[in-house]
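A single protein chain has been removed from this complex, and every other one stays in its place.
Note that the chains take the letters A and B in the order they are written out, and that residue 1 is the start of every chain.
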Amino acid sequence: MAILEVDDLRTYFKTRRGDVRAVDGVSFSLERGRTLGIVGESGCGKSVTALSMMGLLASTARIVTGSIRFDGRELTTLSEHELEDVRGRQIAMIFQDPMTSLNPTLTIGTQITETMRRHLDLSGDAARKRAIELLEEVHITNARQRLDDYPHRYSGGMRQRVMIAIALSCNPKLLIADEPTTALDVTVQAGILDLLEELREEHEMSMIIITHDMGVVAEAADDIAVMYAGQIVEQASAEELFDHPEHPYTEALLGALPQLEGEGVRASRLTAIPGRPPDLVDLPDACRFAPRCPYANPNDECAKHVPELREIRQGHLVRSAHPTSERAGALAGAKP
Amino acid sequence: MLKFVVRRVLWTIPIILLVIFMTFLMMRAIKGSPFRKSERAVPPAVLENLNRKFGLDKPWYRQYFQYVENVATLDLGPSLVLRNQDVNSIVKEHFPISAELGGLAMLLAIVVGVPLGILAALRANKVTDYLLMLFANLGFAVPSFLVATLFIYFFAAKLGWFPTNGWGSASSKVLPVVALSLGPLTYFARIVRGQMLETLQQDYVRTAKAKGLRWRRIVTVHVLRNSLIPAVTAAGPLLGFLVTGSFIIENIFAIPGIGRYYVTSVSGRDYSTVMGITVLLAILIIVANLVVDILYGYLDPRTREQRT
Partner (left out) sequence: MVLNPQEESLRETVVSRESEELRFEAGAALRQSSLWRDALRRFTHNRGALIAMVAFLIMLLYVVVTPWIVPYDPNNVDFSASYLTPTWSHPFGTDQFGRDLFLRTALGGRISIGIGFAATVAIMVIGILYGAISGFVGGWLDNGMMRILDALYGLPYLPFAIITLAIFGTVNFWTMVVALTVASWFTTARVMRGQIITLKENDYVRSARAIGARWNRILFRHLLPNTLGLVIVFVFLELPGVVLGEAFLSFLGLGINPPNASWGSLAQDGYTQYLSHPHIIVIPSVAIAWLILSAFFIADGLRDALDPRTEGAA
C-alpha cells in the first residue's frame, strides 16, 4: 500500500490581487521504501506541496480542496493538536538553509533531545544517549563533546547533518527534504545525498526530495515528478524520465544541463528557456507552459484547455498536448 | 567573555571623562556669557569656596582636572545659591526620592509592558493586538503632563482616591509612579512585540514546528528567549526617558526629587548645582548602558564564548 496518497491538492494564498494558486491540482502517490523527487523551478509550488502536507502553511495560505492520506489517515482534517503529534514522529522534514534552521541560543543537544522527549517520552539521560548515537549515525565526530556546543560552532554541512539527525530521531515513516543541498557547497552535497540514502535504507523510510536541481534527483530519486506553475506536468521513474522525457518542459530542463562530454559540446551554448513562469493569480484556461513551449500553436487544444495528466506509457504520466513520442512522428525513431 | 567585560569597562572611563569635559565646557560657556554679569553678586565666602573648589583663578585645563578630581572623590562643589549647602548634600537629600520614583516606574513598566508586548505579538493583527497597540501608541503620544494632570483631576480631585501631590505615604506614590511608567511601558510593549514578531518569522521556529513540538513550548523556549534578550538592550535609552519624564512628573506632583530641583536651580541660576546634577545623571546613564551591554553580551552565547 502506498504510504502517501495525495489527491487533487489545491493550496491557495490570499493576496490583495486575488488568490495565488500555488498548488493547483497535484496528485501523486508514494510507495513504501521509495524516494520521490519533486523537481521544478522556483515558485512552481513544490515547497508549498510539502508544507501543505505538514500543515506548516503561512496564515495567508489554505488548502482549498484535496486529500492527503498518510498511512491510511487523512491529514487535511486533523486539528493542529493532532498534527503536532504527526510532525516529527510520523513525518519529518528538513529545510533548505541549515545556517538559519537551528536556534542559535540553544545547544545542539537540546535541539535534538527535545523532539525525542516530546514524542517518545524519554528521560533526559536516555535522550542524550540516543542523541549521541544519532550524531554518530550522521558521521559527526566527537559526538559526546559536540552535543553541548552551540550551532555557531558547526559548519553548514555539519548543521545539515544535525538537521537530518533531528529528523530521524523518532524514526519517522516519511522524510521530506526540501532543497537539502541547495545551500551547501557542491563537494558537501554529494556527502549529504549519500547519507540520506544510507539512512533511508537503514531506517526503512520513504523519502520525498524537493529540488530544482536535476542532478540531485538523477542521483537520489526512484521516481520523479516534474512540477510547473502549480501542477505536475510529468511523472515517471527516474530512468524512464531521463531516457525518455515527454514533456517539452522536461526536455528543456534536461537540455539546459551543462554537459562535459559528447559531440559538439564545446561549440554549443547553454540553452535557457525563454520567458518567465506565469502569474499564479491570473491563470488562463490553457496549458500553463504554452507561452514558452516551442511546439505550441494558438490553434491547438492546449491553448483552449488545460491538458489532462495522462498515461502515455505504463507508469509514465504527462500533461501535454505535444509529448515527445507523439510529435510529428519523424523523430520518434531517433531516440537513443 | 571576561575580555569583553574588561574592554567595555575600560572604554567607559574615557567616555565619562569626555562627558565631564563637555559639561565643563558648557558650564564655562554659561559662566562666560554676558547674561551672567547682570546677576546679583555672589557672596564673598561662597566665591572663595568656589575659587578653591574649582580653581577658578587657574587656567582652564587645570580647572578641568580639578573638577575631575572632585568628581572622583565624590565632591560636587558648593551651591551657588544656598549658602550653607553644597551640591553633595542636596543630592543626598533629593536623589533617593527620584531614584525610588524612577525605580518603581521602571519596574511597573517591565511587569506590565513586557506581557502586553508578548500578548500583542501572539495575537498579531487580531483585535487584541490592535487594542493593545492603540493603548501603546496613545501612551507614547499623549504628553505626560496631560496624563499626569488628568490622573490628578480624576483620581485625586474628583474621586479622592489619592492625594493630589507630595511624596510620602504609599498612596501618594501611586499616581506619579503610574504616570511616569506609561512612557517606558508603551516603549517596552512595542519593542517586545516587534522582537517577537521578528523571531516568529525565523527559520528555526519553522523547524521547531516541523519537529511537532507543542506550541507552548515553542513560544516559551524558542521564541521568548530570543525575543526578550534583544529587548534588554532597549532598556538603555529608557533611563534617559525616565530622567526626562521625572522632570515633568516631579514638577506636577510637587515631588521633591532632583528633577524638580534641577529645574528650580536653572531658574535660580545655581549653576554649580546644575553642573553637579548633570554630571551625576550623565555618569548614571553611561554606567547603566554599560551594565545593559554587559548583560546582553552575557545572554548571547556567541559573545559569551568568544575568545577574543
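Operating definition for what follows: a residue touches a chain if its C-beta (ideal position, glycine included) is under 8 Å from a C-beta of that chain, and two chains touch if they have at least 3 such contacts.
This is a predicted model, so every value here is computed, not measured.
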Residue in contact with the excluded chain [from B:196, B:228 or B:243]: B:243
From B:5, B:232 or B:263, residue that would touch the chain that is not displayed: B:263
Contact with the hidden chain (one of A:8, A:148 or A:282): A:282
Contact set of chain B toward the excluded chain (per top definition): 11, 14-16, 18-19, 22-23, 26-27, 29-30, 33-35, 137-138, 140-143, 145-146, 149-150, 152-153, 157, 240, 243-244, 247-248, 251-252, 262-263, 266-267, 271, 274, 277-278, 281-283, 285-286, 289
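The definition used in the following text is that only the chains that are shown with their structure count from here on.
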Approximate Å spacing (C-alpha centroids) for the pair chain A, chain B: 54
Chain B - residues contacting chain A, complex: 202-204, 206-215, 217, 221-222, 225-226, 229, 300-302, 305
For the chain A and chain B complex, residues of the former touching the latter: 54, 56, 80, 83-89, 92-93, 95, 97, 100-106, 114-115, 118-119, 150, 152, 163, 166
